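One protein chain omitted, others in place.
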Amino acid sequence: MNFGKHCKRLALTTALAMSTLAAQAGELVINTDASDPAPKAAFEAVVKDFEAANPDVKVKINTFDHEGFKTSIRNFLSAEAPDVVTWYAGNRMAPFVNAGLLDDVSDVWAKEGLSDKLKSAEASMTINGKKWGVPYTYYQWGIYYRKDIFARLGINPPKTWPELLAACAKLKADKITPFAIGSKQTWPTGGWFDYLDLRVNGYEFHMDLTAGKVPYTDKRVQAVFDRWDELVKPGYFLANHPSYMWQEALPAFVKGEAAMYLMGNFAVAPMKEAGLKEEQLGFLPFPSITPNLPRSEDAPTDTVHIPAKARNKVDARRFLAFIARADTQSKMNGILGQLPVNKQARQPDDTYLKAGFAMLSSAHALAQFYDRDALPEMAKAGMDGFQRYMLNPDSRNEVLKRLEEVRSRVYK
Amino acid sequence: MFPTPIAQTGMPVRMLYGIALPLSLLIWLLPIIGVAMTSVRGQADLTAGNYWGWPTHWQMIQNYTAVFHNTPILHYIGNSFLVTLPTVAGAVALSCMAGFALGIYRFRFNLLLFFIFVGGNFIPFQILMVPVRDLSLRLGLYDTVMGLVLFHTAFQTGFCTFFMRNFIRELPSELVDAARVEGATEFQIFWKVVLPLTRPAIAALAVLIFTFIWNDYFWATVLIQGDHAMPVTGGLKSLNGEWVAQWQLVSAGSIVAALPPVLIFFLMQRHFIAGLTLGANKG
Partner (left out) sequence: MTTTSPPSLAAAHDAADGWWARHQRALAPVLFLLPAALMFTVYVIAPIFQSIAISFTDWDGLGVKRFIGFGNYVELASDPDFRTAMFNNVIWLLGYLLAIPIGLAMALFLNQTVFGIRLIKALFFFPFVISQVVVGLVFSWFYDPTNGLLFHVLRALGLPPVAVLSDEHLVTYGIVAAGLYPQIAYCMILYLTGLNNVRADLIEAARLEGARGFSLLWHVVLPQLRPATFIAVVVTVVGSLRSFDMISIMTQGGPYGSSRVLAYYMYEQALSEYGYRMGYGTAIATVLFLVMLVYIVFVLAQIWRQEREL
């Protein structure tokens, strides 16, 4: 009896020990760049739900500064890897995939039937025929414009290039800068290049170009800059844009000194915070340039991945499956104010998101964004070059020659 | 004294000096006064474009509360202390010993070693960046306070050894000889004879190194990634990224971040300047 009691106690302690062990084994470490309030809240919500659904897993989130994350990810992927990491789709994940730092998660896709549910993002998650992560949100790009200013000057939202140029001329004549832009961080210039190229040459060419298959000195790239000239040369962009970050260019738009802003949908929240009402703020898809070209859009997709060196890949896969679910994505994107990738998810009620959803779901194809589609070094040189061109359009040929040098070196 | 002492000049010159002195100080400190004023401004001032005029809305309490409540600035400052204090202790300790060895003993390669320490001081950080980052990664010290402390300690040892060696060499050598005659061991000479005499040098070095390390930004960006170990300089940079256009909050943060070295400077001004100007008055 005494012996039996002893045994029981032993069993109990072992069980206790086991359970603490299991709790340790069931710890899931997630590194995110969700440092801004909305993404942070969205991740906290999804983790809470995930823990509720999987009581044996304890999640630990490490939040990194959004910009700093882009450099730090390289370090922790190769040194002390977390179990799940946030990143971006397209070529932006290619260096990690090629260096063998991410886990192939095609099994998760197959098991959960994601090829159907996440169809619009499937291509951008595939490299070498395998899937390398799960997308959970994206958002549209387009032109946000001041409805009140357009109405006052009798401008209709432009649908074609000549209409856009006419609108710009009218605004400029009224001493209003047509386009706000801040290029201290150069990526907003990438948005301009993307859209002009997508509208002039189309998605297929744009993908070939960003994949390094076409020289930057190509006639078709020149054609993009011919259109760009028509905006830059008459001074249709905010002066001194390299002095501002994109947020710092917002006041000009809010005060009505500028009437349009080519941006991602994340700009809507700060625009509203700064005092713009929905009746003042309109959204329009980028006008067409080459007639009858199928319309494609920029829709940067945010993703989660499993590092190859992750310790707890079992629970990491459960998390990926969880974040791919329609209800999870509905909830997250409700908080993020963005669009769910899962097509069964609840679609948004927000005016601008609805417009974005309509635009993206009827698009011919989706690009990620210049700095995600092109390789990092190319993207850096490209956006520096676009900035330089926008400040001084006469430097066009010099810029393109330089970009071609970089291209031929980077894409060997 | 040069130039002519103001007391020996005529009344107009004295008056002019009396006006010019505070005026030039005001202009010189304008950037810092600007930050201080911005840090107490209300949002309304900034919205109205009143960035440089007299604040019409005072929000000192709100701004500073916001900085402490909504941002990890206290945490950053804590990290800065965790990096700075051990570095000061480590670099001073190592350089006292090395300075003693180089300043007291005559041996071959003494001057060569000394020159290596001095020369190491002047090299551009960038030549060290990739290998030091790599080394820290391999030691598991990347992105930790400890990794930063070790590097700073090593690097500052160069300057500190230069400083201590010169100081110790100036001490009268009779003291050491007398101690030897009395049978003191070499360690006793170091601990009981030389070290007590170097107190002013240690104070000067400590204050100086504190300021250098506190204000370091480059190595913080190279060796630290996450908020958990980020010192206040790097922290301020990322706050600036988050609070674009909210100058009043970034200003309040800057003031808070600058406070510790400023306090140390004013409290220990004499030591600080003694450290900085070592060698500026002898030749």
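In order of appearance the chains are A and B, and numbering begins at 1 in each one.
Methods note: a contact is a pair of C-beta atoms (placed from the backbone, for glycine too) under 8 Å apart; a residue touches a chain by one contact, two chains touch by 3 or more.
Because the structure is a prediction, the values reported are computed rather than measured.
Although it is not drawn here, the omitted chain touches the following shown chains in the complete assembly: A, B.
Note on the undisplayed chain: of the listed residues B:113, B:146, B:179 or B:197, the one touching it is B:113.
Per the touch definition above, the residue from B:82, B:97 or B:179 contacting the chain not shown is B:97. Considering the complete assembly, chain A touches the hidden chain via residues 67, 70-71, 74, 78, 95, 99, 101, 183-186, 239-243, 251-252, 371, 376-377, 379-380, 384-385, 387-388, 391, 402, 409. Chain B meets the missing chain through residues 1-3, 5-7, 17-18, 21-22, 24-25, 28-29, 31-32, 34-35, 38, 49, 51-52, 94-95, 97-98, 100-102, 104-105, 107, 110-111, 113, 115-120, 122-135, 150-151, 153-155, 157-158, 161, 185-187, 190, 211, 214-215, 217-218, 221-222, 233, 236-237, 240, 247, 250, 254, 257-258, 261-262, 265-266, 269, 273, 276-277, 279-283.
The rule is simple: only the chains that are shown with their structure count from here on.
Interface of chain A with chain B (complex): residues 35-36, 62-68, 71-72, 75-76, 78-80, 245, 247-248, 250-251.
Of all the residues in chain B, the ones that touch chain A in their complex are 137, 140, 142-143, 225-228, 238, 241-242, 244-245.
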